[in-house]
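== chain A ==
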Amino acid sequence: MSKTLLKGGRLVDPASRTDTRADVLVDDGRVAEVGPGLDAGRAEVVDCDGLVVCPGLVDLHVHLREPGREDAETIETGSRAAALGGYTAVCPMPNTDPVADNAGVVEMVAARGREVGLVDVFPVGAVTLGQRGSELAELGAMARSAAAVDCFSDDGRPIREARLLRFALEYARAFDAVIADHAEDASLTDGAQMHEGEVSAMLGLAGWPAAAEEMVVARDLLLAELTGGRLHLCHVSTGGAVELVRAAKARGVRVTAEAAPHHFTLTDEAASSYDPVFKVNPPLREKADIEAVRLGLADGTLDAIATDHAPHAREDKEVEWATAPPGMLGLETALAVTLTELVEPGYLELATAVERLTAGPARCRRLGGHGGPVAPGAPANLAVVDPAAAWTVDRAKLASRARNTPFHGRQLRGRVVHTLLRGGFTVRDGRATR
Partner candidate 1 sequence: MLSDASTPCGLGALLMSGMATVLDAADVQRALVRIAHEIVERNKGTDGLVVVGIHTRGVPLARRLAAKLSEIEGRQVPAGTLDVAMYRDDIGTRPPQATHDTELPFDLAGKVVVLVDDVLYTGRTVRAALDALTDFGRPRAIQLAVLVDRGHRELPLRADYVGKNLPTALGQAVRVQLAETDGSDGVVVEGPAEKVVAS
Partner candidate 2 sequence: MDKHLLSAADLTAHDITRVLDTAAHLAKVTDRAIKKVPTLRGRTVCNLFFEDSTRTRISFELAAKRLSADVINFSAKGSSVSKGESLKDTAITLEAMGVDAIVIRHGASGAPWRLAEWVEAVVVNAGDGTHEHPTQALLDLYTIRQRFPGFDGLKVAIVGDVLHSRVARSNVLALTTMGAEVTLVAPPTLLPARVETWGVAVSYDLDAVLPKQDVVMMLRVQLERQRAGFFPSLREYARLYGLDGRRLDAMADHAIVMHPGPMNRGVEIAAEVADSLERSVIADQVANGISVRMALLYLLLGGPTEGFGEPQRGAPMGRGVA
(Lines give C-alpha, C1' and ligand atoms only; values in the text may rest on other atoms or scores of the structure.)
Protein backbone atom coordinates (compact mmCIF):
# COMPACT_ATOMS: atom_id res chain seq x y z
CA MET A 1 0.00 0.00 0.00
CA SER A 2 1.00 3.58 -0.44
CA LYS A 3 2.82 5.94 1.81
CA THR A 4 1.62 9.49 2.29
CA LEU A 5 3.14 12.35 4.22
CA LEU A 6 0.70 15.02 5.31
CA LYS A 7 3.19 17.80 5.69
CA GLY A 8 3.13 21.06 7.63
CA GLY A 9 -0.43 21.09 8.81
CA ARG A 10 -1.89 22.05 12.16
CA LEU A 11 -2.64 18.72 13.81
CA VAL A 12 -5.73 18.99 15.98
CA ASP A 13 -6.28 15.66 17.73
CA PRO A 14 -8.50 16.03 20.79
CA ALA A 15 -8.13 12.39 21.82
CA SER A 16 -4.46 13.00 22.48
CA ARG A 17 -4.91 16.63 23.42
CA THR A 18 -2.77 17.68 20.49
CA ASP A 19 -3.04 21.05 18.78
CA THR A 20 0.25 21.80 17.17
CA ARG A 21 2.05 22.02 13.86
CA ALA A 22 3.03 18.46 12.96
CA ASP A 23 3.50 16.10 10.07
CA VAL A 24 1.61 12.84 9.83
CA LEU A 25 3.12 9.90 8.00
CA VAL A 26 0.65 7.33 6.75
CA ASP A 27 1.81 3.90 5.71
CA ASP A 28 -0.17 0.86 4.71
CA GLY A 29 -3.40 2.20 6.05
CA ARG A 30 -2.09 3.23 9.43
CA VAL A 31 -0.54 6.24 11.05
CA ALA A 32 3.17 5.48 11.05
CA GLU A 33 4.61 8.55 12.65
CA VAL A 34 3.55 11.93 13.98
CA GLY A 35 5.84 14.83 14.59
CA PRO A 36 7.41 17.96 13.19
CA GLY A 37 9.75 17.83 10.20
CA LEU A 38 9.30 14.14 9.31
CA ASP A 39 11.35 12.61 6.55
CA ALA A 40 9.22 11.82 3.54
CA GLY A 41 11.29 8.93 2.23
CA ARG A 42 9.28 7.41 -0.61
CA ALA A 43 6.01 8.84 0.60
CA GLU A 44 3.85 11.08 -1.54
CA VAL A 45 4.06 14.51 0.04
CA VAL A 46 0.79 16.31 0.50
CA ASP A 47 1.29 19.95 1.40
CA CYS A 48 -0.91 20.85 4.38
CA ASP A 49 0.51 24.25 5.12
CA GLY A 50 -2.27 26.48 6.44
CA LEU A 51 -4.58 23.48 6.75
CA VAL A 52 -5.90 21.58 9.74
CA VAL A 53 -5.26 17.84 10.00
CA CYS A 54 -7.65 16.02 12.30
CA PRO A 55 -9.27 12.64 12.75
CA GLY A 56 -11.90 11.78 10.20
CA LEU A 57 -15.27 13.04 11.39
CA VAL A 58 -17.79 10.69 12.99
CA ASP A 59 -21.53 11.09 12.49
CA LEU A 60 -23.65 9.24 15.03
CA HIS A 61 -26.91 9.97 13.28
CA VAL A 62 -27.60 9.78 9.55
CA HIS A 63 -30.30 8.37 7.34
CA LEU A 64 -28.99 6.60 4.26
CA ARG A 65 -32.43 5.51 3.07
CA GLU A 66 -31.16 2.22 1.64
CA PRO A 67 -32.93 -0.19 1.63
CA GLY A 68 -36.30 1.20 0.55
CA ARG A 69 -35.95 4.83 -0.50
CA GLU A 70 -33.07 4.73 -2.91
CA ASP A 71 -34.73 7.55 -4.83
CA ALA A 72 -33.77 9.87 -1.99
CA GLU A 73 -30.30 8.51 -1.16
CA THR A 74 -28.28 5.31 -1.35
CA ILE A 75 -25.49 3.99 0.81
CA GLU A 76 -23.20 4.95 -2.04
CA THR A 77 -24.38 8.53 -2.55
CA GLY A 78 -24.62 9.01 1.21
CA SER A 79 -21.11 7.69 1.71
CA ARG A 80 -19.80 10.04 -0.93
CA ALA A 81 -21.55 12.97 0.71
CA ALA A 82 -20.08 11.91 4.04
CA ALA A 83 -16.55 11.66 2.69
CA LEU A 84 -16.86 15.09 1.12
CA GLY A 85 -17.92 16.38 4.52
CA GLY A 86 -14.74 14.99 6.06
CA TYR A 87 -16.40 11.95 7.60
CA THR A 88 -14.82 8.52 7.86
CA ALA A 89 -17.54 6.92 9.96
CA VAL A 90 -21.34 7.22 9.85
CA CYS A 91 -24.14 5.50 11.78
CA PRO A 92 -27.25 5.01 9.66
CA MET A 93 -30.55 4.84 11.51
CA PRO A 94 -32.80 1.80 11.10
CA ASN A 95 -35.95 3.46 9.77
CA THR A 96 -35.44 1.93 6.35
CA ASP A 97 -37.77 -0.35 4.43
CA PRO A 98 -37.45 -3.06 5.62
CA VAL A 99 -36.62 -1.74 9.06
CA ALA A 100 -33.17 -2.69 10.34
CA ASP A 101 -34.53 -4.71 13.24
CA ASN A 102 -32.70 -7.97 12.53
CA ALA A 103 -29.22 -9.25 11.80
CA GLY A 104 -29.91 -9.66 8.09
CA VAL A 105 -30.66 -6.02 7.35
CA VAL A 106 -27.90 -4.56 9.52
CA GLU A 107 -25.36 -6.91 7.97
CA MET A 108 -26.53 -5.96 4.50
CA VAL A 109 -26.16 -2.26 5.26
CA ALA A 110 -22.71 -2.67 6.76
CA ALA A 111 -21.57 -4.86 3.89
CA ARG A 112 -22.81 -2.44 1.29
CA GLY A 113 -20.92 0.30 3.09
CA ARG A 114 -17.75 -1.76 2.92
CA GLU A 115 -18.35 -2.48 -0.73
CA VAL A 116 -18.69 1.21 -1.57
CA GLY A 117 -15.63 1.85 0.56
CA LEU A 118 -15.94 5.63 0.96
CA VAL A 119 -16.79 5.67 4.64
CA ASP A 120 -17.13 3.10 7.42
CA VAL A 121 -20.78 2.33 8.02
CA PHE A 122 -21.84 1.33 11.55
CA PRO A 123 -25.57 0.58 11.41
CA VAL A 124 -27.89 1.47 14.28
CA GLY A 125 -30.38 -1.31 14.96
CA ALA A 126 -34.02 -0.77 15.81
CA VAL A 127 -35.08 -1.11 19.45
CA THR A 128 -38.48 -2.56 18.64
CA LEU A 129 -39.78 -4.75 15.86
CA GLY A 130 -40.66 -2.59 12.90
CA GLN A 131 -40.04 0.38 15.19
CA ARG A 132 -43.64 -0.12 16.19
CA GLY A 133 -42.83 0.39 19.84
CA SER A 134 -44.45 -2.76 21.21
CA GLU A 135 -41.95 -5.62 21.17
CA LEU A 136 -38.21 -5.61 21.57
CA ALA A 137 -36.25 -6.53 18.47
CA GLU A 138 -33.54 -9.17 18.71
CA LEU A 139 -30.88 -6.86 20.04
CA GLY A 140 -28.59 -9.77 20.81
CA ALA A 141 -28.71 -11.12 17.28
CA MET A 142 -27.84 -7.73 15.91
CA ALA A 143 -25.08 -7.21 18.47
CA ARG A 144 -23.52 -10.58 17.67
CA SER A 145 -23.91 -10.19 13.92
CA ALA A 146 -21.14 -9.24 11.54
CA ALA A 147 -22.39 -5.68 11.86
CA ALA A 148 -21.57 -5.74 15.60
CA VAL A 149 -24.33 -3.31 16.41
CA ASP A 150 -23.81 -1.55 19.74
CA CYS A 151 -26.37 1.18 19.39
CA PHE A 152 -30.13 0.81 19.03
CA SER A 153 -32.75 3.41 18.29
CA ASP A 154 -36.30 3.73 17.11
CA ASP A 155 -35.34 7.13 15.74
CA GLY A 156 -38.03 8.90 13.85
CA ARG A 157 -40.38 7.67 16.50
CA PRO A 158 -40.37 8.09 20.23
CA ILE A 159 -40.50 4.97 22.42
CA ARG A 160 -43.86 5.70 23.96
CA GLU A 161 -43.98 3.23 26.75
CA ALA A 162 -41.66 3.87 29.67
CA ARG A 163 -41.82 0.19 30.48
CA LEU A 164 -40.46 -0.79 27.13
CA LEU A 165 -37.65 1.74 27.25
CA ARG A 166 -36.77 0.46 30.68
CA PHE A 167 -36.48 -3.10 29.39
CA ALA A 168 -34.45 -1.95 26.43
CA LEU A 169 -31.98 -0.06 28.64
CA GLU A 170 -31.62 -3.04 30.95
CA TYR A 171 -31.43 -5.69 28.26
CA ALA A 172 -28.88 -3.74 26.27
CA ARG A 173 -26.50 -3.87 29.20
CA ALA A 174 -25.75 -7.46 28.27
CA PHE A 175 -24.10 -6.22 25.11
CA ASP A 176 -22.82 -2.96 26.55
CA ALA A 177 -24.96 -1.28 23.97
CA VAL A 178 -26.47 2.19 23.92
CA ILE A 179 -30.14 2.99 23.52
CA ALA A 180 -30.54 6.23 21.58
CA ASP A 181 -33.93 7.81 22.09
CA HIS A 182 -35.81 10.28 19.96
CA ALA A 183 -37.46 12.29 22.73
CA GLU A 184 -40.95 13.38 21.80
CA ASP A 185 -44.28 13.08 23.52
CA ALA A 186 -46.56 12.00 20.71
CA SER A 187 -49.80 13.17 22.31
CA LEU A 188 -48.51 16.72 22.64
CA THR A 189 -47.13 16.77 19.12
CA ASP A 190 -50.12 15.24 17.38
CA GLY A 191 -50.52 17.08 14.07
CA ALA A 192 -47.70 19.46 14.93
CA GLN A 193 -45.84 21.08 12.05
CA MET A 194 -43.22 23.32 13.65
CA HIS A 195 -42.05 24.67 17.00
CA GLU A 196 -44.85 26.09 19.08
CA GLY A 197 -44.31 29.77 19.65
CA GLU A 198 -44.97 33.23 18.30
CA VAL A 199 -44.04 32.23 14.78
CA SER A 200 -46.25 29.14 14.61
CA ALA A 201 -49.18 31.17 15.92
CA MET A 202 -48.80 33.72 13.14
CA LEU A 203 -48.21 31.13 10.44
CA GLY A 204 -51.26 29.07 11.35
CA LEU A 205 -49.19 25.90 11.78
CA ALA A 206 -49.86 23.55 14.70
CA GLY A 207 -47.05 23.74 17.23
CA TRP A 208 -44.58 21.30 18.86
CA PRO A 209 -43.99 22.73 22.32
CA ALA A 210 -40.50 22.49 23.81
CA ALA A 211 -42.04 20.70 26.76
CA ALA A 212 -42.92 17.75 24.53
CA GLU A 213 -39.20 17.07 24.10
CA GLU A 214 -38.18 17.99 27.61
CA MET A 215 -40.65 15.79 29.42
CA VAL A 216 -39.44 12.72 27.54
CA VAL A 217 -35.80 13.68 28.09
CA ALA A 218 -36.60 13.87 31.79
CA ARG A 219 -38.29 10.47 31.66
CA ASP A 220 -35.41 8.90 29.77
CA LEU A 221 -32.83 10.27 32.19
CA LEU A 222 -34.74 8.87 35.14
CA LEU A 223 -34.93 5.47 33.46
CA ALA A 224 -31.23 5.56 32.67
CA GLU A 225 -30.61 6.29 36.30
CA LEU A 226 -32.95 3.52 37.39
CA THR A 227 -31.50 0.85 35.12
CA GLY A 228 -27.86 1.84 35.02
CA GLY A 229 -28.13 1.44 31.29
CA ARG A 230 -26.44 3.57 28.65
CA LEU A 231 -28.65 6.25 27.22
CA HIS A 232 -27.94 8.51 24.28
CA LEU A 233 -30.21 11.41 23.46
CA CYS A 234 -30.69 12.17 19.78
CA HIS A 235 -30.92 15.69 18.37
CA VAL A 236 -31.29 17.72 21.57
CA SER A 237 -32.89 20.99 20.55
CA THR A 238 -34.27 22.94 23.52
CA GLY A 239 -32.69 24.93 26.32
CA GLY A 240 -34.70 22.95 28.86
CA ALA A 241 -33.42 19.65 27.50
CA VAL A 242 -29.81 20.84 27.69
CA GLU A 243 -30.40 21.86 31.29
CA LEU A 244 -31.84 18.44 32.16
CA VAL A 245 -28.84 16.65 30.65
CA ARG A 246 -26.43 18.93 32.47
CA ALA A 247 -28.08 18.20 35.80
CA ALA A 248 -28.24 14.46 35.12
CA LYS A 249 -24.57 14.29 34.21
CA ALA A 250 -23.75 16.14 37.39
CA ARG A 251 -25.60 13.37 39.24
CA GLY A 252 -23.57 10.76 37.43
CA VAL A 253 -26.19 9.41 35.06
CA ARG A 254 -24.70 7.48 32.11
CA VAL A 255 -25.97 9.65 29.32
CA THR A 256 -24.49 11.07 26.17
CA ALA A 257 -26.20 13.58 23.92
CA GLU A 258 -25.91 15.02 20.44
CA ALA A 259 -27.06 18.16 18.68
CA ALA A 260 -27.48 18.88 14.99
CA PRO A 261 -25.97 21.87 13.17
CA HIS A 262 -29.39 23.19 12.20
CA HIS A 263 -30.34 23.31 15.86
CA PHE A 264 -27.49 25.64 16.66
CA THR A 265 -27.93 27.77 13.56
CA LEU A 266 -31.52 28.22 12.40
CA THR A 267 -34.59 29.48 14.25
CA ASP A 268 -38.31 28.88 13.75
CA GLU A 269 -38.41 32.15 11.78
CA ALA A 270 -37.12 30.13 8.84
CA ALA A 271 -40.55 28.55 8.47
CA SER A 272 -42.07 31.90 7.50
CA SER A 273 -41.48 31.16 3.85
CA TYR A 274 -43.44 27.91 4.21
CA ASP A 275 -40.62 26.18 2.35
CA PRO A 276 -40.58 22.67 3.81
CA VAL A 277 -36.81 22.47 3.45
CA PHE A 278 -36.96 23.99 6.94
CA LYS A 279 -39.34 21.40 8.27
CA VAL A 280 -37.55 19.00 10.62
CA ASN A 281 -38.14 16.87 13.66
CA PRO A 282 -37.46 18.15 16.34
CA PRO A 283 -38.35 21.47 14.79
CA LEU A 284 -36.20 24.58 14.54
CA ARG A 285 -36.54 26.38 17.84
CA GLU A 286 -36.10 29.90 19.17
CA LYS A 287 -33.02 32.03 19.62
CA ALA A 288 -32.70 31.21 23.29
CA ASP A 289 -32.69 27.49 22.48
CA ILE A 290 -29.96 27.92 19.89
CA GLU A 291 -27.92 29.77 22.44
CA ALA A 292 -28.42 26.99 25.00
CA VAL A 293 -27.37 24.30 22.51
CA ARG A 294 -24.23 26.27 21.67
CA LEU A 295 -23.36 26.61 25.35
CA GLY A 296 -24.16 22.93 25.85
CA LEU A 297 -21.68 21.99 23.15
CA ALA A 298 -19.15 24.38 24.64
CA ASP A 299 -19.23 22.96 28.16
CA GLY A 300 -19.52 19.33 27.07
CA THR A 301 -23.07 18.77 28.26
CA LEU A 302 -23.67 17.83 24.63
CA ASP A 303 -21.00 15.32 23.64
CA ALA A 304 -21.38 15.26 19.91
CA ILE A 305 -22.45 17.10 16.83
CA ALA A 306 -24.52 14.71 14.73
CA THR A 307 -26.14 15.80 11.51
CA ASP A 308 -29.37 13.75 11.44
CA HIS A 309 -28.75 13.80 7.69
CA ALA A 310 -32.23 13.16 6.29
CA PRO A 311 -32.43 13.14 2.50
CA HIS A 312 -35.81 13.36 0.79
CA ALA A 313 -36.74 13.00 -2.84
CA ARG A 314 -37.18 16.34 -4.52
CA GLU A 315 -40.87 15.96 -5.17
CA ASP A 316 -41.47 15.03 -1.54
CA LYS A 317 -40.26 18.43 -0.41
CA GLU A 318 -41.72 20.49 -3.25
CA VAL A 319 -45.16 20.48 -1.70
CA GLU A 320 -47.11 22.38 0.87
CA TRP A 321 -45.63 22.41 4.38
CA ALA A 322 -48.17 20.11 5.97
CA THR A 323 -47.64 17.35 3.43
CA ALA A 324 -43.85 17.38 3.45
CA PRO A 325 -41.85 14.86 5.48
CA PRO A 326 -39.49 16.45 8.03
CA GLY A 327 -35.73 16.29 7.58
CA MET A 328 -32.68 18.15 6.31
CA LEU A 329 -29.39 17.21 4.71
CA GLY A 330 -26.29 17.71 6.81
CA LEU A 331 -23.23 15.65 5.88
CA GLU A 332 -21.61 18.03 3.43
CA THR A 333 -22.14 21.20 5.46
CA ALA A 334 -21.70 20.12 9.11
CA LEU A 335 -18.03 20.99 9.45
CA ALA A 336 -18.34 24.35 7.73
CA VAL A 337 -21.45 25.29 9.72
CA THR A 338 -19.67 24.31 12.94
CA LEU A 339 -16.65 26.44 12.09
CA THR A 340 -18.73 29.39 10.90
CA GLU A 341 -21.37 29.39 13.63
CA LEU A 342 -19.49 28.07 16.66
CA VAL A 343 -15.77 28.63 16.23
CA GLU A 344 -15.70 31.94 14.42
CA PRO A 345 -17.99 33.76 16.87
CA GLY A 346 -16.02 32.25 19.75
CA TYR A 347 -18.42 29.74 21.32
CA LEU A 348 -15.95 26.93 20.85
CA GLU A 349 -12.24 26.71 20.34
CA LEU A 350 -11.28 24.90 17.18
CA ALA A 351 -9.98 21.95 19.19
CA THR A 352 -13.27 21.63 21.07
CA ALA A 353 -15.26 21.82 17.86
CA VAL A 354 -13.12 19.06 16.39
CA GLU A 355 -13.65 17.03 19.55
CA ARG A 356 -17.42 17.26 19.23
CA LEU A 357 -17.13 16.03 15.68
CA THR A 358 -14.63 13.23 16.27
CA ALA A 359 -13.57 11.96 19.70
CA GLY A 360 -16.82 12.99 21.36
CA PRO A 361 -19.08 10.95 19.06
CA ALA A 362 -16.56 8.11 19.09
CA ARG A 363 -16.94 7.85 22.85
CA CYS A 364 -20.69 7.33 22.53
CA ARG A 365 -20.32 4.06 20.65
CA ARG A 366 -17.66 1.49 19.85
CA LEU A 367 -16.29 2.76 16.58
CA GLY A 368 -12.88 1.19 16.50
CA GLY A 369 -10.26 3.30 14.86
CA HIS A 370 -12.35 6.42 14.43
CA GLY A 371 -12.28 9.72 16.24
CA GLY A 372 -8.58 9.58 17.04
CA PRO A 373 -6.09 9.49 18.61
CA VAL A 374 -3.85 10.16 15.65
CA ALA A 375 -1.00 8.06 16.93
CA PRO A 376 1.37 5.47 15.49
CA GLY A 377 -0.51 2.23 14.84
CA ALA A 378 -3.94 3.78 14.63
CA PRO A 379 -5.91 3.36 11.41
CA ALA A 380 -5.33 6.42 9.24
CA ASN A 381 -8.83 7.84 9.29
CA LEU A 382 -8.09 11.49 8.75
CA ALA A 383 -9.47 14.71 7.39
CA VAL A 384 -7.54 17.68 6.08
CA VAL A 385 -9.45 20.92 6.29
CA ASP A 386 -8.93 24.45 5.05
CA PRO A 387 -10.51 26.45 7.88
CA ALA A 388 -10.40 29.72 6.00
CA ALA A 389 -11.85 28.67 2.66
CA ALA A 390 -15.00 30.63 1.92
CA TRP A 391 -17.72 29.02 -0.14
CA THR A 392 -21.43 29.30 -0.83
CA VAL A 393 -23.63 26.26 -0.48
CA ASP A 394 -25.22 25.25 -3.77
CA ARG A 395 -27.77 22.49 -3.45
CA ALA A 396 -27.32 21.55 -7.08
CA LYS A 397 -23.67 20.75 -6.49
CA LEU A 398 -24.11 18.39 -3.55
CA ALA A 399 -23.05 14.78 -3.86
CA SER A 400 -26.15 13.65 -2.00
CA ARG A 401 -28.93 12.45 -4.25
CA ALA A 402 -31.31 14.79 -2.47
CA ARG A 403 -31.43 18.57 -2.48
CA ASN A 404 -33.04 19.45 0.84
CA THR A 405 -30.30 21.44 2.50
CA PRO A 406 -31.50 24.39 4.60
CA PHE A 407 -28.19 26.10 3.92
CA HIS A 408 -28.58 26.64 0.19
CA GLY A 409 -27.17 30.02 -0.69
CA ARG A 410 -25.46 30.44 2.66
CA GLN A 411 -21.87 31.61 2.84
CA LEU A 412 -19.72 29.37 4.99
CA ARG A 413 -16.08 29.17 5.97
CA GLY A 414 -14.23 25.89 6.17
CA ARG A 415 -13.86 23.27 3.51
CA VAL A 416 -12.66 19.70 3.44
CA VAL A 417 -9.63 19.32 1.21
CA HIS A 418 -8.78 15.65 1.71
CA THR A 419 -10.34 12.73 3.50
CA LEU A 420 -8.49 9.49 4.13
CA LEU A 421 -10.15 6.23 5.06
CA ARG A 422 -7.61 3.76 6.35
CA GLY A 423 -4.92 5.59 4.50
CA GLY A 424 -6.74 5.70 1.15
CA PHE A 425 -7.93 9.02 -0.22
CA THR A 426 -11.69 9.09 -0.44
CA VAL A 427 -11.58 12.80 -1.15
CA ARG A 428 -8.66 14.54 -2.78
CA ASP A 429 -8.55 18.28 -3.43
CA GLY A 430 -12.19 18.59 -2.58
CA ARG A 431 -13.35 15.87 -4.98
CA ALA A 432 -14.43 12.35 -4.22
CA THR A 433 -12.02 9.84 -5.64
CA ARG A 434 -14.80 7.64 -6.86
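These made the cut because all candidates are chains of the complex that A comes from, given by their letters.
In this section, contacts are C-beta pairs under 8 Å (C-beta built on N, C-alpha and C of every residue); 3 or more make two chains touch, one makes a residue touch a chain; residues count from 1.
Quantities reported herein were computed from a predicted structural model and do not represent experimental measurements.
Here chain A is displayed by itself, and among the listed chains 1 or 2 from the same complex, it touches 2.
By the touch rule above, chain A contacts candidate 2 in their complex via residues 193, 196-198, 200-207, 209, 273-275, 315, 318-323.
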